[in-house]
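Please find one structure pasted underneath; my questions will follow.
All protein chains but one are shown at their positions in the complex.
We call the chains A, B and C, going by the order they appear; numbering starts again at 1 in every chain.
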Amino acid sequence: MNPVNYLYLAALLFTIGGVGVLIRKNAIVLFMCVELMLNACNLAFVAFSRMHGNLDGQIIAFFTMVVAAAEVVVGLAIIVSLFRTRHSASVDDASLMKL
Amino acid sequence: MENLIALLVAAPLLGAVVLLCGGRRLDKVGHWIGTLLAAVSFGIGVALFADMLGRTAEDRTLTQNLYTWIPVEGFQADMAFQLDQLSMTFVLLISGVGTLIHVYSIGYMEHDERRRRFFGYLNLFVAAMLLLVLADNYLLLYFGWEGVGLASYLLIGFWQHKPSAATAAKKAFLVNRVGDIGLSIAIMLMFTTFGTFAFEPVLASVGETSEGTLTAIGLMLLLAACGKSAQVPLQSWLGDAMEGPTPVSALIHAATMVTAGVYLIVRSAAIFNGAPDAQLVVTVVGAVTLLFGAIVGCAKDDIKKALAGSTMSQIGYMILAAGLGPIGYVFAIMHLVTHGFFKAGLFLGAGSVMHGMNDEVDMRKYGGLRKYMPVTYATFGLGYLAIIGFPGLSGFFSKDMIIEAAFAKGGTEGWILGGVTLLGAGITAFYMTRVMLLTFFGEKRWQPDAGGELPHPHESPKSMTLPMVILALGSVFAGAFFEIGERFLKWLEPVTGYEHGNPPVSAMTVTAATMVVLVIGIAIAWTMYGRKPVPVVAPRGSLLTRAARKDLYQDDFNHVVLVRGGEHLTRSLVYLDHSVVDGVVNGTAASVGGLSGRLRKLQNGYARSYAVSMFGGTVVLIAATLLMRAV
Amino acid sequence: MSAVAASVSSMTSTGEAIQFWVLGTVAVIGALATILMKKAVHSALSLAGTMIILAVFYLANGAYFLGVVQVIVYTGAIMMLFLFVVMLVGVTAADSLKETIKGQRWLAALCGLGFGTLLIGGIANAGLTHFNGLGRVNSAGHIEGLAQLIFTKYVFAFEITGALLITASVGAMVLTHRERTERAATQRELAEKRVREGVQLPPLPAPGVYARHNAVDVAGLLPDGTPSELTVNRTLRARGQIRDVSSQAIDDLKALEQASSERLGREEASK
């Protein structure tokens, strides 16, 4: 097997995550999909690291995880406070972008 | 000596500035300042005249160049004056009659709270009129030309709280402006033809251009003259202009400003001499106006309007004479001067009558005034005799000369023109006798005024009668003075040129014919107005009378065609501007707005929907990148 | 495993291939389950599964450190955080998979299809065949290699991520913290307010009263046998999760009566 399959897998997961972001309304699930996309990226980084024979890819994946953690913390906090005020975690309820 | 020329203009101009900017504190002395400065101008004029008499005929033209007014590449207009015999004649007439009318106005306008301003306007007029006749180029003449138009506008509308006065003023200015188009175009033509518009070079080189150009210039100058001198077809404003105070009518609308057209034509003699077609049109205009004014004058019951018709008619004589060419120029000016005397006198007399009759202007409500206003009666009477051409008085000489010259034109033209002038003389005699009879003779037909009070006619104060007396003297003696030894002819000939015409009939025959016509005119008038009592309310009258009362329907024509037509045109243009021109603009805006409204629906406010767009955009970008690399 | 990491060839061992195909299939199924499951809890669990598989793949690719971190931090901490929030927020009506925006699902699928095709096509097109392996860089030890990079080349980025984490935690506190703007009402004041507003003065009735079930989601019955919604917890009411047992209770009663009358009748007959 060629390790490039990992990249195909990563692309597939990324796409699934992206579609998930678009079709789900629940902010929490939406967030999970984002996490899925990030993880797919990480997988690609790791595979690239193996391909190029250096560790920079892994380092970036590591940073991605840190950022993802931070993002989840803030994002979930936003969801919680949003839920408090609106009693809903649906992103469609917050359609204030339209005048 | 020539340095004094500018002072001629400057003195009354100073007066105008001081009086108009001086404010209320000058109310007490304003009229004295105005009169004094007009008199100063007259004094300078006399001094220059004396100086001029002391020179030989060739040496009499004085020039003074103050500075270059408009210096542009290829276009040079100087603020320069030229004083020759022709200008001198006008200077004396304007400043002389002007001063007299200033004096008269002191009394006439005594009770008007805006007398200071009146004198300011009068001074402004004198300054502008002097500028007009002293200019050494057509553009500066245009300056003066419009200046007198402004003064005329201000003075006709002096009692502007009366809507009729304000309208008359506006009308006068507008009709004059139509004439000004002619003057503008004439100047432009001169500029393109000669590269200059100063009198001396233009008039000296008329021989080098085609007759067609000269005819065009001449016709344009005639248009200007028609506007200013109230000639057909631009005559309609003069009757209405009588809304102004009577001294104004005397000075501006009888003696001086309205004769500016004659000045313009005589001044441009060289151009007209080179354009016989234009000359013919000039004589025709003069002849038509002569009859037109005379007929209108016969029907008017308003004393000032009757006199206005007479003015129109007399200026018709002058224009006709000017159109005759070198045989007529001198007589045109001579009639202009004598007319200045007697018509100013007549107007001042009319003013005096109105002054005594509570500002009543309808002659049918006068009658028998000779006992109550002896001085007015005498001076008015002398003016009357002068205008109808009573032998020995001014009008006799000057008018007779024109009639002779008209016959001397020769050919059928000569006969027609001569006949018209003769007929005009007869009608003049008729309408002037009518005025005289209605005003001073017959029984009293006085009517109570608005306050229910019958007027108490009385002689006017000295300040008013004195100018009348002086003008009456002028009316009596000026003609004879000019004619003896052909003084006037010799005086003007170097400027205008002269050519003795050969009338088909002898001068004596013409004079005799004139006398006959004169007597017939008087006789008809006496039959109609002297022999039997005159009704206070005007009878319906014949068709001609009714037409003449309405200025031969000229105003109605103007109203229907120009005013109504103009109103419709303006209204439709305003509509067009709003709905079509602006409509296109607003329509564009509205359609863009509509399109935006449609596009706005894509913005549904759902973040996910936007995310799809972003995702789709990413797809497109990636595809584009791959495609680019593949290619 | 070290043999896998050390291999320089472009092909992997058969073992890894089997592992990839098996686990990769599961990972994709997990991912699909994440986005298609109706309930958030199920999504979270599917996602956790996918992540664990990814951790295995990290290990397979020689990223031992990341594989461990993935399990501990992601699956252990972050996913638990998700579950906590799901608990906190609860299950809402928004959970329904019914699409509200017209054409959204179709567009999303279309874009996803296009995107995936392009991405996979791009990768295939790139001709990535040669894999160097990590043998050389891991010669001084894997963790040491990572540590050297983090604390030299990426030291600033590392510091900044530290700052980012601090900021994030402070931000989360700020976002969720509610400042008291007024003094908390005392019990007396609350009672007075209730009297003033005329709402239910005594404590709400308990669920399950006069009923055979005494679970919290079963409404208490009124004397006529109809259920009273007041007795059920507000949250459950909002979610519509009230179990209605009233009819069943009446049926039970009828059955009881019948049974007893039968017995009584038998007794009468025996008499």
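Assume a residue touches a chain if its C-beta (ideal position, glycine included) is under 8 Å from a C-beta of that chain, and two chains touch if they have at least 3 such contacts.
The rule is short, and it goes like this: contacts and distances are computed from a predicted model.
The subunit not displayed here is recorded in UniProt as "NADH-quinone oxidoreductase subunit M", chosen from "NADH-quinone oxidoreductase subunit M", "ABC transporter permease", "Sarcosine oxidase subunit alpha family protein" or "4Fe-4S dicluster domain-containing protein". Counting contacts over the entire complex, the absent chain touches B. Residue B:146 is the one among B:84, B:146 or B:360 that touches the chain not shown. Here one chain is not drawn; of B:161, B:540, B:598 or B:629, the residue touching it is B:161.
For chain B, the residues touching the absent chain in the complete assembly are 20, 67-75, 79, 139, 142-143, 145-147, 150, 153, 157, 160-163, 165-167, 169-170, 173-174, 177-178, 180-181, 184-185, 187-189, 191-196, 201-202, 205, 208-209, 213, 566, 569-571, 573-574, 577, 581-582, 584-585, 589.
Note that in this section only the chains that are shown with their structure count from here on.
Centre-to-centre separation of chain A and chain B, using mean CA positions: 95 Å. Look at where the CA atoms of chain A average out and do the same for chain C: the two points lie 15 Å apart.
One finds 103 Å separating the Cα centroids of chain B and chain C. Among the residues of chain A, those touching two or more other chains are numbered 18, 22-23, 25, 92. Residues of chain C in contact with at least two other chains: 101, 104, 107-108, 111-112, 115, 119. Interface residues of chain C facing chain A in the complex, by the touch rule stated above, are 10-12, 14, 16-17, 20-21, 24, 27-28, 31-32, 34-35, 40, 43-44, 47, 50-51, 54, 57-58, 61-63, 65-66, 69-70, 73-74, 77-78, 81-82, 85-86, 88-89, 92-96, 99-101, 104-105, 107-109, 111-112, 115-116, 119-120, 123, 128-137, 145-146, 149-150, 153-154, 157-158, 161, 164-165, 167-169, 171-173, 175-176, 178.
Listing the residues of chain A that touch chain B in their complex gives 18, 21-23, 25, 91-92, 94-98. The touching residues of chain C, counted against chain B in their complex, run 101, 104, 107-108, 111-112, 114-115, 118-119, 121-122, 125.
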